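The structure appears below as structure tokens.
Heads up, one of the protein chains got dropped from this complex, but the rest are sitting where they should.
This part shows chain A:
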Amino acid sequence: MPAVSKGDGMRGLAVFISDIRNCKSKEAEIKRINKELANIRSKFKGDKALDGYSKKKYVCKLLFIFLLGHDIDFGHMEAVNLLSSNKYTEKQIGYLFISVLVNSNSDLIRLINNAIKNDLASRNPTFMNLALHCIANVGSREMAEAFASEIPRILVAGDTMDSVKQSAALCLLRLNRSSPDLVPMGDWTARVVHLLNDQHLGVVTAASSLITTLAQKQPDDFKTSVSLAVTRLSRIVSSASIDLQDYTYYFVAAPWLSVKLLRLLQCYPPPEDAALRGRLTECLETILNKAQEPPKSKKVQHSNAKNAVLFEAISLIIHQDSEPTLLVRACNQLGQFLQHRETNLRYLALESMCTLASSEFSHEAVKTHIETVINALKTERDVSVRQRAVDLLYAMCDRSNAKQIVAEMLSYLETADYSIREEIVLKVAILAEKYAVDYTWYVDTILNLIRIAGDYVSEEVWYRVIQIVINRDDVQGYAAKTVFEALQAPACHENLVKVGGYILGEFGNLIAGDSRSSPLVQFNLLHSKFHLCSVPTRALLLSAYIKFINLFPEVKATIQDVLRSDSQLRNADVEIQQRAVEYLRLSCVASTDILATVLEEMPPFPERESSILAKLKKKKGPGNLPETNDSRRNGKVNGSTEPSEKMESSNQCFPSLFADLLPTNRPRPAPSSSIMPSAGTVVSTHPFTDVLNLNPAPSTGASLLIDVFSETSIEASTEMSEDSFHRFICKNNGVLYENHLLQIGLRSEYRQNLGRMYIFYGNKTSAQLLNFSSSVTSSDALKAQLNVQSKAVDPVIEGGAQVQQIINIECVSDFTDAPALNIQFRCSGTLQNISVKLPVMLNKFFQPTEMTSQDFFQRWKQLGDPRQEVQKIFKAKHPMDKDLTKSKIVGFGVALLDAVDPNNENFVGAGIIHTKNTQVGCLLRLEPNIQAQMYRLTLRTSRDTVSQRLCDLLAEQF
């Protein structure tokens, strides 16, 4: 068997691998591996010094064992030793082991760095390559610190070998990504750009990766790369395939490099210089022409490589979005692929066409392929391809073809895979709303949707249909008639019952003239579904009944009987019971006038972003949703105002969908309290509370009830801001503050003595927040201890939008106070001030430290000075759950040390606080006493102030 091994085969290794392969069972394999591990361990520990060859062999065995899925916890030192060997194979195994197995915070990094330094200085290109690979693979901060200034020099030095340049470029790329602050930008940038001119295509390939990444960050510094990339590209594209013989892959000249250059050009707008621009257009045309030529080889590799370049060129054309002829040609090319026999190409063509559909130049061209795409939807055997077809139909939809597309999607929905049904439902709902010319079609579509895929119709969809019906008088009668008819089906989906209940409750009177849909018939129809529905739907139906009492006094007695029945009045569910009691009482006490006021028709909803679209975006993830391009052209085609269009401009949508059925800017009908004794505590001021959020708009003010409510809510929020400070002691993310206007979310990261905090301000209203400003202030004492720098935020936050602010924090020395975040803005004319304590605490700058029991007690004794210890005994505020406590201690920032304390119930932790001036080691011990429900917390650190502060912070948590 060892014969397979090439070169200086390691016989022991080959035997071992053969043994493993011959193992009959998993158990036998594990046994063999354990035996080998024990053997290697004893060899490493043995007195006899191992020679390089044996070390290499054993390290190689460890690598193989690791590959089989076993954790390797030793051998690192031997691998590091191999680095200093003079033999390439030994050195290489050492580096390989380190790249694969050493993570970036290992304590061996310093030794590794030394070896790397030697190899870099060796001027032996193969050794230099190994060292550079290693930096690129591990890429830790310490390595960056050691080599960040060295590598650019190697990269641009005139005498560096080509292969070393390639490695250096990729290495620099890694360092730039992991520790950008350490890589100095300097005169080397200009010379890196010139690597695109290098005669060695391998160097160009590596350099173009580096430049693309850098150009995404600092486009201005690398602008000159555009002309070089175009020149290089045109040389590749126009070359006969023999010119670049080494880099020609199945008759395609340097396909990977072409793709990279095209990618690089996508970082920039089309070149302004006319000559350059002409040259680029020429390149793109050549690539498109080549696609039409007969293939030079029948091999799939040839067409794949050719098409890889072609698709990248098309993305560039789409990105530039400026040459109508190119766009249309690209579209035609993709159209050919739509019917290609290879699934991959059909898939990619559908995907690219989605983006083409949003360009005004090619939208019409894309539309010509509608039949093919619809056909794909019906015949493709691969669900992912069908999914792309749905996406494309959605993207190419406009007013002219909306009816056809929606109909096709609906018919596809009947057989669609379960995994994509919900998404299709959302898309149909959006298209139907957006391109509805007459709203009867819209209502029909949505009801069909519920009929076909009721389970996949989310709340947002049926909320939205109700919003629209309520806001448009012309469709209300039709809607009532249609839902009435739909409800007559023997089995209908619960969502339909919801829509039916709501719409008949509001507009049942519009169809009551017909004897076939008289009030009693309507009521009986609804009530026949009642018992099959879930509790929330039943509650909604009860609200519909009370509305019926107002609309049709003749059915009052029947409804009162229903409300009075035991199954309602004594229902086990409190919500139903309460509604039954209150509605019954209301119908008995209130006069017709009052009933009419209380139960008047719902006011129109304010026009706002469609929650369905928000949901679709959320589902697809940012950036994945093909933007329908209507915002660009709606001036031409759209006459009427449509709710979903406004939002196209706001990319960020507010995450919460709560406010969808809440008419915020209108006073609600409020009952006078004298006639509704039972309603005092309840939400039944409005019968349809189940779909409403009760957060009151302050402007209403008409109702006493609501005023009381809004006051409590403000109180609650100020309390929360104090409380939330403590919630953030052991965690870094969450909601910092919330009231009815604004939600402040927080995400923070800390590393050593530096921290960065992302603050998200979400506007919960539908109106703009103006003159928005936020600043961070610290007390004078705190300023010296903590540097806080905040970036400015936009002064305007659109309704429902969210903006982000970044705050950089540097801990100079230990501190106790916390900075304050002051926010000021104007909302509907009133100036609002909010002040919140920013949760920056000392423990955020912890770095956990693992140590053994022996070390821990040794250090514990060293910190024996009574001033260094702080102890606190306190009663447990929360249930004394062991796992919870563990996670809190870890969240606090220290390492939780197992098996240190002799008493198993106690928790022991250790960590180091990093400040700019010093580092403070810290040990803690928490002893719970379950019987007494008490804790004893002891902290020992080298500074008394630190001990005290940490003890105070942590004691709050249990």
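Here are some notes:
Just so it is clear, a contact is a pair of C-beta atoms (placed from the backbone, for glycine too) under 8 Å apart; a residue touches a chain by one contact, two chains touch by 3 or more; residues count from 1.
Operating definition for what follows: contacts and distances are computed from a predicted model.
Hidden chain, UniProt protein name from the list "Chromatin-remodeling complex subunit ies6-like isoform X2", "NIP7 protein", "AP complex subunit sigma" or "Response regulatory domain-containing protein": "AP complex subunit sigma". Note that of A:Y249, A:Y268, A:F530 or A:F760, the residue touching the chain absent from this view is A:Y249.
Between the chain not shown and the residues A:I112, A:L173, A:A215 or A:L526, the one that touches is A:L173. Touching the missing chain, out of A:D51, A:D382 or A:D438, is residue A:D382. Of the listed positions A:V80, A:L96 or A:L599, the one in contact with the omitted chain in the full complex is A:L96. On the side of chain A, touch with the chain left out of the figure occurs at residues 1-2, 4-9, 13-14, 17, 21, 60, 63-64, 67-69, 71, 88-89, 92-93, 96, 100, 103-104, 126, 129, 133, 136-137, 139, 163, 166-167, 170-171, 173-174, 201-202, 205-206, 209, 246-247, 249, 254-257, 259-260, 263, 300-301, 304-305, 307-309, 311-312, 342-344, 347-348, 381-385, 387, 419, 621-622, 624.
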